[in-house]
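Note that one protein chain of the assembly has been removed; the remaining protein chains are unaltered in position.
Moving on to chain A:
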């Protein structure tokens, strides 16, 4: 890890002395690193209005995964943009340098911006802000597994906080597969040695899916099981998000 190649003598972070074998995660009786059950999500915490400078914003914390999403607009589209009857959605996901265990590795995930865009697009009523752009910017403060699902759920909450019209809140959950087992809401250690991963982004009250990604090796019965797990978790997650919005609304009335 430290002495990678002979490039300029950059710095390295000191690793622990004991060269333990990677803990065999998928033995018969393994326990998850944080002691959760296989089908148990981390406690989710949401709070809207994290950034005053934005039209709407939200902060989400799932275990050690912490993200902030700001929404700006609807505002003028870039000058070079063509005329458009419907609104535009612009998404960007970035990481802090200290988000990952090794400094500055978070920038590897350039695909997240496009995936966030695709996940949200179907949930937003773009016709409600013609000719303008809504910007959704996410910053992953600390990355500790299931980053993209957390960013997506948090972004839909921020959009709601900004008063952007949506068909429904968009909630997202992923599962990792390990030979026979399915593990929901995986942490970083689990994601690093999974056989496959499945992520669902859906609008629970409409029972519609906006994004589904499957990577790795899956059998059809297992995909079914994984999807059902995710859909149930999304429905529960959306309830938590809804109650967070209600709380914020009743606070502002007082």
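We take it that a residue touches a chain if its C-beta (ideal position, glycine included) is under 8 Å from a C-beta of that chain, and two chains touch if they have at least 3 such contacts; residues count from 1.
As a convention for this text, contacts and distances are computed from a predicted model.
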Protein name (UniProt record) of the chain left out of view, among "SCP2 domain-containing protein", "Ras-related protein Rab-30", "SERTA domain-containing protein" or "Ribosomal RNA-processing protein 43": "Ribosomal RNA-processing protein 43"
Full-complex contact with the absent chain, from A:92, A:128 or A:213: A:92
Of A:41, A:139, A:152 or A:187, the residue in touch with the unshown chain: A:139
Option from A:46, A:72, A:112 or A:129 whose C-beta touches the chain left out: A:72
Residues belonging to chain A that touch the chain removed from view: 2-3, 9-18, 50-54, 57, 64, 68-70, 72, 75, 92, 94, 96-98, 101, 103, 135, 137-139, 141-142
